[in-house]
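All protein chains but one are shown at their positions in the complex.
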Amino acid sequence: MSLTPELRAALAAVSSATIHTILLKQGIRRTFMTGPQSLTGSTDRFVGEAFTLRFVPAREDVATPASWGNPISTRAAIEEMPAGVIVVADAMGVRDAGIFGDILAVRMAKRVVVGLVTDGTMRDRVGVLASGLPIWCAGIAAPSSVNGLTFVGWQEPIGCGGVAVFPGDIIVADGDGAICIPAAQVERVAKEGPEQELFEAWLVGEVEKGEKLPGLYPPNEENKARYAAWRAKK
Amino acid sequence: MSLTPELRAALAAVSSATIHTILLKQGIRRTFMTGPQSLTGSTDRFVGEAFTLRFVPAREDVATPASWGNPISTRAAIEEMPAGVIVVADAMGVRDAGIFGDILAVRMAKRVVVGLVTDGTMRDRVGVLASGLPIWCAGIAAPSSVNGLTFVGWQEPIGCGGVAVFPGDIIVADGDGAICIPAAQVERVAKEGPEQELFEAWLVGEVEKGEKLPGLYPPNEENKARYAAWRAKK
Amino acid sequence: MSLTPELRAALAAVSSATIHTILLKQGIRRTFMTGPQSLTGSTDRFVGEAFTLRFVPAREDVATPASWGNPISTRAAIEEMPAGVIVVADAMGVRDAGIFGDILAVRMAKRVVVGLVTDGTMRDRVGVLASGLPIWCAGIAAPSSVNGLTFVGWQEPIGCGGVAVFPGDIIVADGDGAICIPAAQVERVAKEGPEQELFEAWLVGEVEKGEKLPGLYPPNEENKARYAAWRAKK
Amino acid sequence: MSLTPELRAALAAVSSATIHTILLKQGIRRTFMTGPQSLTGSTDRFVGEAFTLRFVPAREDVATPASWGNPISTRAAIEEMPAGVIVVADAMGVRDAGIFGDILAVRMAKRVVVGLVTDGTMRDRVGVLASGLPIWCAGIAAPSSVNGLTFVGWQEPIGCGGVAVFPGDIIVADGDGAICIPAAQVERVAKEGPEQELFEAWLVGEVEKGEKLPGLYPPNEENKARYAAWRAKK
Amino acid sequence: MSLTPELRAALAAVSSATIHTILLKQGIRRTFMTGPQSLTGSTDRFVGEAFTLRFVPAREDVATPASWGNPISTRAAIEEMPAGVIVVADAMGVRDAGIFGDILAVRMAKRVVVGLVTDGTMRDRVGVLASGLPIWCAGIAAPSSVNGLTFVGWQEPIGCGGVAVFPGDIIVADGDGAICIPAAQVERVAKEGPEQELFEAWLVGEVEKGEKLPGLYPPNEENKARYAAWRAKK
Partner (left out) sequence: MSLTPELRAALAAVSSATIHTILLKQGIRRTFMTGPQSLTGSTDRFVGEAFTLRFVPAREDVATPASWGNPISTRAAIEEMPAGVIVVADAMGVRDAGIFGDILAVRMAKRVVVGLVTDGTMRDRVGVLASGLPIWCAGIAAPSSVNGLTFVGWQEPIGCGGVAVFPGDIIVADGDGAICIPAAQVERVAKEGPEQELFEAWLVGEVEKGEKLPGLYPPNEENKARYAAWRAKK
């Protein structure tokens, strides 16, 4: 997936909630990652191509501090990250090992990584927050990654929060969490998403005016016409 | 249960923690819903009669966006909600489907629903918070309800957070979460609750003065007398 | 373990993340408690000798409000707590019973308890926060301890958040959570910890300057020399 | 759904595994109940219309032995069961309460109930097995239903093992567990199922002869033709 | 609790299911251990006074093979076990550490231990079965206890499968699992239990004759009289 500036801008205006609905209407339901939530509580939205990291469980003979210097290591992976990506790390939901701390977060920020999404945890809360890197994770834990995880590679297909993520898929993360748009669906989402957001804004306005839900959402013919008229004036 | 203004006011002065203790002394232990917590972190307290909603798991042939227009739908249920109720939604603890988003939250607020309690999640964090509806839930997820749930009815007995809730029970929700007062226990709670709160306030004061716990809480005869004297002056 | 003021001061300068790494290098991995997190979200760090509390599951004939007056009770345990300890309560991860509320929290604060760590929950959020006692817990629940727990003793070996804690071990709790330093490891941690923190501060500085990770962390010979030179100037 | 003898016979020849594949090809994935397994380990297959039972969590004021005599009780429900149904009980996966023991199992067998499926547990293992009623459950537990459950009704939509079941759906249970065929899909399954079983029998035969998988399953044109020839001779 | 031969014999005739019902009618619900099931699948019943063992989580500095020779060790505990007890081991539900293997099982059998109940797992399936010791456990795992557990003592209050067990309580284990009778309730159970079993046997007989459930179980006045007449002839 080549994420053009136009696609990036279009997606930045579409909530993860709306994206999920568009994909569900295509029969694709398993796209929202359960577990990762914004570490700061921010509701800002970020968009990027997925750059995947993969861990397997720790084994004491291979998951050691010495392994951090291996050719296959999180350090090496970080140096391969292009600017603009969102890193998605498959930590198998492990909660007793922080996959990254301040040093690696700072380096990712330096490499202009847009954000980090993981179903695992981070460590060094203070330092990680200071890095400014936008992070969606399942919590904080003091131990280093090797306490519970062995790093095995990058840019492979992974699972994260119950969702299959392939390199080239597009990630959108906001105040509801992180969603994976399959590469083949990105143009559809970029096209339908802003329209759907507009319709929902109209709906909220109608409800605020006191309209009842039945017939409004989903709309009956009358309300479809009312919306079309409103839409035409935009 | 008819929740008179007097009962409502009395209960508003009793914490969910104190309510639980009063019910436990009656042998009723399973009344506190595990999972729902205030979405905003507010510690304000709300009281209302339970209006129940019931979901079963999603099945792709029935849990569809088209189902939102069915006669049995969350939309229809919302239009049946009387002012002053607290909605309790049995989402079976499902975490990958937001039961409601901004549009429905705004409509519930319009209908003067007092609050919403669910063991599931909400979607559209930004819009839901903007609605002003007080919400106790188990988290946020971008997908719509049909991703994980099929709506099947309202004002039926349900389970929520491990607690049986019947229409007519009274819900109190505050900074500790949400508790269900069986309808037959409401008058007792409204009567004993404020007294218990007064006693606990006295206890905190005594402990702040440096009193030791044994003999004070639970109180021995001497401390019962001291409290009685203090109480008499109120 | 006698926690001298010197040891206490040294440990206060070492993050729980760094402590874990030092212990892991000794082959001791299971020291970080999964579940307890700061109730206020504070990232302040606290250090104290472990004072342990032990619960077993509730049984309706023994876990009663009347049991609060027993010789073996949380009240009695609190009166045995020396100043300066961190209380660690084994609540077996139970989420439907708050182990302590405001009254007991205020009393612990009066006794100059440094903090409370539990894999269970607290109750009376408002009152507990008002007590000022630093707390790491797994959440908030309105029910009292006897709803889910029977208190059976203090200063025994316990498990908390998946970690074995013995009286005399040292607890450090901060923004990442709570870690247990086995008594025999405290001097090592107090000695190596501040050095490691210094090294990591240098690393962060280097990365902020744009240094790449491979060769830097872990350091190759060149970077070891650069750090030694920097360190020598401190 | 009217389950004719013809449909019943056709479905009895189709494995739950094959049924799932047929439904999945229609986009209906969530039909297999996770949890219920044959209590005896039998691999026999049973077919029946779903007769649903619904429980909510226990509450000590309503979930009592006295409640067994209520108009809404498991006893009353059993007397409403027509011959030939498979009872599906939504026990919310609760493991500390046996929904039925020997007495009720014997009564269901007397009423010519075909089988019982639940995501909860049974009690009185010896007596329940002696009843001869085919049972798929998630285990055995000594406590009675009221220990963990409150019975609230029958022939309502329910969830069981993560699957939505509506009265009128058809249940097939065998050595792999229990599956729910939505009423609208029964004829399709009864028609396609036996064909699919025939094809799979041919496949197993081919593999036993030493055929490789690629090109065989799924079949390429050559193998489709070979199968068609084999099929024509049947 | 002194378990006289008379009490032992009386309890041996009462199922764990019936015991639970008797205790529940006293308001004591949490007595059945969730997790332990007969390792052989036997439905034989065993009765004994509880002899408790307590584990906390493993920590690599103390949970070592060398610790097996400590004064506080499972070996030392076994040598303290009186004949006739049922050992109940609190393994906190840990599934990756077998608390005992063949050698210790054989030694317990030699000491005329009646049975072993744990919410953890056993190791050495073949050898443990060969020992003939009746065992209720939550599964089998190859690792030794120190892989996940640290042994800390015996004859202390413990939790097992969600139930509080105190030394002196009586354990009954059969085909439904294991239940704890609080010491103060043993005489009641021994007295009411056999009567209840007789009544249930009559009920099963009536249902087998074709009686309907309502009015029979629980019995109305007519059926109470019929049972009384039947009972009088016994």
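Labels A, B, C, D and E are assigned to the chains in the order they are written; within every chain, residues are numbered from 1.
The definition used in the following text is that contacts are C-beta pairs under 8 Å (C-beta built on N, C-alpha and C of every residue); 3 or more make two chains touch, one makes a residue touch a chain.
Bear in mind the structure is a predicted one, so any value in this text is a computation, not a measurement.
The absent chain, not drawn in this view, touches the displayed chains A, D, E throughout the complex.
Screening E:G48, E:G101 or E:P182 against the full complex identifies E:G101 as the residue touching the chain left out. The missing chain, though absent from the display, is touched by one residue of E:L24, E:L53 or E:I78; that residue is E:I78. Not every partner is drawn; the one left out touches subunit D at residues 15-17, 19-21, 24-25, 29, 32, 34, 37, 43, 162, 175-177, 179, 200, 203-204, 207-208, 210, 212-214, 217-218. Residues 60, 65-66, 68-69, 73, 75-76, 78-79, 95-96, 98, 101-104, 106-107, 110, 123-127, 139-144, 146-147 of subunit E touch the missing chain (whole complex, contact as defined above).
In the full complex, subunit A touches the hidden chain at residues 26-31, 56-63, 90, 92, 150, 152-153, 156-159, 162-165, 182, 184-185.
Everything that follows uses one rule, which is that only the chains that are shown with their structure count from here on.
The chains in contact with subunit C and with subunit E alike: there are none. In this entry, subunit A maps onto subunit B through a rotation of 120 degrees when their C-alpha atoms are superposed, rounded to the nearest 5.
A separation of 49 Å divides the Cα centre of subunit A from that of subunit E. Listed for subunit E are residues 27, 29, 162, each touching two or more other chains.
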